[in-house]
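Only a single protein chain was left out; the remaining protein chains are all shown in position.
Now for chain A:
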Amino acid sequence: MNRLAPILRTTLALLGQLPARAAWHGRRALAFLAGDPQADRAVPPTGFTAWLTLLTAGAMAFLAVFALALALATDRLADRWGAELAQTATLRLSAPGEELAAQTAAALRVLEQTPGVAQARALTPEENQALLEPWLGPDLPLESLPVPQLVEITLDGGDFDAAGLRARLEAEVPGAVLDDHTRWRAPLIEAAGRLRGLGVLSLLLIAASTGAMITLAAQAALAANAQVIRVLRLVGARDIYIARAFVRRFTLRAAWGAGAGTLAGIVAVWLLPSADTAGGFLTGLGFQGAGWLAPLLIPVLVAVMAFAATRAAALRSLRAQS
């Protein structure tokens, strides 16, 4: 199961439990977005900071879509690898030719009586041949080689006790080696987990870079409008009034830029070949199901971040200018 999904569900549930508070914040957000046209006009539009904010937010949102897709895809991958490998085990039997059939039969009897084992099946010589073919070639004289007999075990997800089974096999089928795939599964899951971590780290770095760029743009705009700020103060404007004009402008610019970047990112991810068509890891990078809605949070989060970053920068800058 996707591990990020519960976090999203919990967030939505918390929002749902706070209708009155959410409504109040919603009204404030709408009033902020609607703005005060007169107040907005007090601050002249500044060309390069506007473009800087739009471009930065757009580019970062575009990258964030891919980072989010990577995080979600590796999350799915880890789950799939973990689930698939956890449901199977392999038994390897090594014995002289005449004893191998008896040992195989004994091992299958033990497995039939083992809780948690849904099915146990000895691989046929053809299947053994197919497994070795990539390394030893197609013309392998399998009957002349001491190739061990493999038994494929399918688990039913119940109480499978690998240690208990090993002890029974040691007593009844000496030379049998049980591999429950723990050795294989752990590094694969760890690798997927690290990829997911990289995706999340990328998202955090993108967020930090976006915040820093928007802060710099806001500070540049404030510095360029020092005379405007002086006049506004002269006529009795409070810092929050002056800051709000800048904050609203930067928040909306960042939201628009991030919206465009997110849309472009979603289209780019959508255009990737599907996993079914091409197979492999990267082709499974796209979103699945409700996961397609996750990128829609990016413009909202960018706007919230732009609001916080610009507000802090504006108030700090206004304090410094006094």
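FYI, a contact is a pair of C-beta atoms (placed from the backbone, for glycine too) under 8 Å apart; a residue touches a chain by one contact, two chains touch by 3 or more; residues count from 1.
Convention: contacts and distances are computed from a predicted model.
**Student:** Could you check which of "ATP-grasp domain-containing protein", "ATP-binding cassette domain-containing protein", "YceI family protein" or "RNA polymerase subunit sigma-24" matches the UniProt name for the chain that's left out?
**Tutor:** Options "ATP-grasp domain-containing protein", "ATP-binding cassette domain-containing protein", "YceI family protein" or "RNA polymerase subunit sigma-24" considered; the missing chain's recorded name is "ATP-binding cassette domain-containing protein".
**Student:** Going by the contact rule already stated, which one of A:20, A:234 or A:320 would touch the omitted chain in the full complex?
**Tutor:** If we include the chain that is not displayed, A:234 is the one touching it.
**Student:** Kindly note down the residues of chain A that lie in touch with the hidden chain.
**Tutor:** With respect to the unshown chain, the touching residues of chain A are 38-39, 41-42, 44, 227-228, 230-241, 319, 322.
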